[in-house]
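This is the structure, below, for whatever I ask next.
Removed: one protein chain of the complex. Kept in place: all other protein chains.
Moving on, here comes subunit A:
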């Protein structure tokens, strides 16, 4: 690519490094547990949304079933931990591998579908997963799994006294997801994905391996989301099918990327940084009473942002293009 592209990539990397350094210092100043909680969730959703963005944003295969991988990550980790005593770190890897394999297995039939048929298939498969876990006695069925506290260390990835270590892991997750995206953007895969997104038929005829590039995107995306799921399970230390595999997770993963700018490097980060604190604060202020006010505010917000900025918030930053060729 041209010089501008290379310069932009260098600039992105520097911005990311600076932001990470600033974020890493935050726990030194923020001692309030509620605020820490919000920050952890924000970072987690930034990471999840970034991973979702790889398949749905860059490669253009809109998935509304990523809750499946989130849940699989959570369940693999916790089942291995509670039933076999496997450390969560290995469980996390196992969860990622399982999810990536399942994503590729599903890819075989799924990637033949287009448009609404594909989106509905992803919703449906996550829903099947949810129902199966609901009825799987060994995995706790609808009761879920309560994760026993076995220690307070990085080795066990459990921290009873402080939320700060979780914060650093969430930061790591967001950074890794961002860096993977950054790295792939300039790789063969990145270019293939954008070609597949814009016009799969034309891409195919120019020698792009459409099917395998979709598979690659699905595997990377599922792996990272599953790692997020493992983290979430350790963080909240209780999981049940609804709380890790519910449809709302699929949407919550997609939402930051869509609001921030789908298929952009910074969209998910920006979207999460705005959306998640707002969600949590409205829930904190108005929720709990069951009055529904938090839902009204949250829903209105989504409607307004998606109507006002169809390309997402990132479009506010993009300078007008010099070439008139783009739409």
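Methods note: contacts are C-beta pairs under 8 Å (C-beta built on N, C-alpha and C of every residue); 3 or more make two chains touch, one makes a residue touch a chain; residues count from 1.
Here, contacts and distances are computed from a predicted model.
Trainee: I notice the complex is incomplete. Of the names "Peptidoglycan glycosyltransferase MrdB", "Amino acid/amide ABC transporter membrane protein 1 (HAAT family)", "Acyl carrier protein" or "Putative aldouronate transport system permease protein", which is the UniProt protein name for the chain that's not shown?
Mentor: So the chain that does not appear here would be "Amino acid/amide ABC transporter membrane protein 1 (HAAT family)", according to UniProt.
Trainee: Among A:16, A:175, A:203 or A:255, exactly one should touch the missing chain; which is it?
Mentor: A:255
Trainee: Considering the complete complex, identify which of A:25, A:296 or A:316 is in touch with the unshown chain.
Mentor: Touches the omitted chain: A:296.
Trainee: Check each of A:90, A:117 or A:284 against the chain that is not shown and name the one that touches it.
Mentor: A:117
Trainee: Of the residues in subunit A, which ones touch the absent chain?
Mentor: Residues of subunit A in contact with the hidden chain: 62, 64, 109, 112-117, 120-121, 123-125, 127-128, 131-132, 134-135, 247, 251, 254-255, 258-259, 262, 290-304, 306-307, 310-312, 327.
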